[in-house]
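A single protein chain has been omitted from the complex, and every remaining protein chain is retained in its original position.
Our next item is subunit A:
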Amino acid sequence: MADYDLTSRIAPHFDRHLVFPLLEFLQERELYANDEILKAKIQLLSHTNMVDYAMDIHKALYHTEDVPQAMVDRRVEVVARLKSLEESAAPLISFLQDANLVQELRPDRQYNIQMLQDRFQIGADQIEALYQYAKFQFECGNYSGAADYLYQYRALCTNSERSLSALWGKLAAEILMQNWDIALEELNRLKEIIDSKSFSSPLNHLQNRIWLMHWSLFIFFNHENGRNSIIDLFFQDRYLNAIQTNAPHLLRYVATAVIVNKRRRNMLKELVKVIQQEQQCYKDPITELIESLYVNYDFDGAQKKLKECEQVILNDPFLGKRVEDSNFTTVPLRDEFLENARLFIFETYCRIHRCIDISVLAEKLNLNMTHDEALVWITNLIRNSKLEAKIDAVSGTVTMPVVHQNVHEQIIEAMKNLNMRTYLLAKNITEPAQAAQASR
C-alpha cells in the first residue's frame, strides 16, 4: 500500500521539524522497513541541532553504544553556540521575563524600540540576537521557548522580511506543540501577509502559498473547524491555481474534505473540474472515486475505488489520525469518509434509476450487510427525508417517483419576468416625458 504514500512528495514543502510527525506515523504504520525510516530520521536531524536525539536513533539503528565522532563534535559546537547566543540575547530576555517591565511596552513599535534603547541599552543588535536565539531554540527542539521568543520578537521587529520568517517559525512551533487554536490564528495572519505582500517573483509567491497550504494540513485535520476552513482556503482561486500548478497531490486532501463535509456539496462541481484537468498529473483512489462517480458514472469502478480509499486514508498521516477510545482505537475520518462516500454513490445511483433492487444496492454501497440491514439503512434515509423513494417490499426494490414540473408552472415561469420588464420599460419611457412636461 506504499503506492499512494505521499510523504516523499509533500516533505519538500515542510520544515524539517514538521516532517518528523510524518515519519513517526510511517514508522507506526510499518509501511517501510524500520531501518529505512530511522536512517531518514538521522538524515533529517543532521541539519538540525537535535543532536542528542540523533544519537539515540543512531544507537537504535546500529544497535551500538558508539556514536560517530562527527555527531559528538557537532554536539559540542551546538552547545557552544547556544551559550554565545544566550549571552548576546540575555539583556533582552531578562527584560522580557520581568512582567512589570513588559507591561510598559506599548503598541507603538517605534516607541518601544526607543524606550528599550534609552532605558535598558537594548539596541537592534540585541533584538536581532533574540531572533537568532529563538531560531536556535527551535532547531534544538525547544518549541515552546522558541514560540515565546518569536512572539516577543515580532512585537519589536521592524524588518518585514524578518517578521515574516519569524511568523513562519512561530507557526511551525505551534503546530509542533499541537496548539491548534493558536496555530490557526497564526496561519490566518500569515495568509493575509502572503496575499497582500508583493513578492520578488511570481514563482516565489507561488512557493509561499504552497508552503502555507501544506503546513495548514496539520491544522485543518486536527482543528475541529478545520474541515470548513480547508475548503475555504483551498478553493480560493489563487490557491486552487497554486495546487494545479505545482502541488496536484494536495487534491487528495481537498477531495477528502469535500466528501466528508456535507454542507459543502456545492464545491463538488468545481472539484470535479479540477480533478479532471489534473488527471494526467495526479491520481489516487480518492480522486478516482470522484471521477468514476461524477464523470464516468461507473458505479462498479466507484465501488472498487471505495475499498482502496479506505487503505489510503488509513495510511495517510493527516487523514488517518487515530483516536484512542478507552479500549479500542478508531480512525474517525475513515468512518466519516466511508459513510459520506456511500451516500454520494447512493444519491447518484438513485438519480438515474427508477427502480433498484435492494440487495444490489447493498452490494454497490460496499455495505457488508444483509438484505434486512440494507432495508433499515434505506428506511432511515427515507424517514430523514433525505430521499424521496418508496420501498416495494414484495419485490425487494426501491422505487423512485418521477417528478415532472407542472406545465402550468413552466408557463408561469416563462412569463414571470415579462411583467416586470414591461413595467420597467413603460416607466423608462414615461418618466422623461413627464419630466419634460413638468419642466415646461
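Simple rule for what comes next: contacts are C-beta pairs under 8 Å (C-beta built on N, C-alpha and C of every residue); 3 or more make two chains touch, one makes a residue touch a chain; residues count from 1.
Operating definition for what follows: contacts and distances are computed from a predicted model.
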| item | value |
| --- | --- |
| Complex member absent from the view - protein name from UniProt, among "TBC1 domain family member 5", "DNA replication complex GINS protein PSF1", "Eukaryotic translation initiation factor 3 subunit C" or "Origin recognition complex subunit 5" | "Eukaryotic translation initiation factor 3 subunit C" |
| Hidden partner chain, touching residue among A:Ser165, A:Asn179, A:Gln207 or A:Gln244 | A:Gln244 |
| Candidate in contact with the missing chain, chosen from A:Arg119, A:Lys269 or A:Lys307 | A:Lys269 |
| Touch residues of subunit A, complete complex, unshown partner | 237-238, 240-241, 244-245, 269, 272-273, 276-277, 280-281, 296-298, 300, 348, 351-357, 360, 395, 397, 400, 402, 404, 407, 410-411, 414-415, 417-418, 421-422, 424-425, 428-429 |
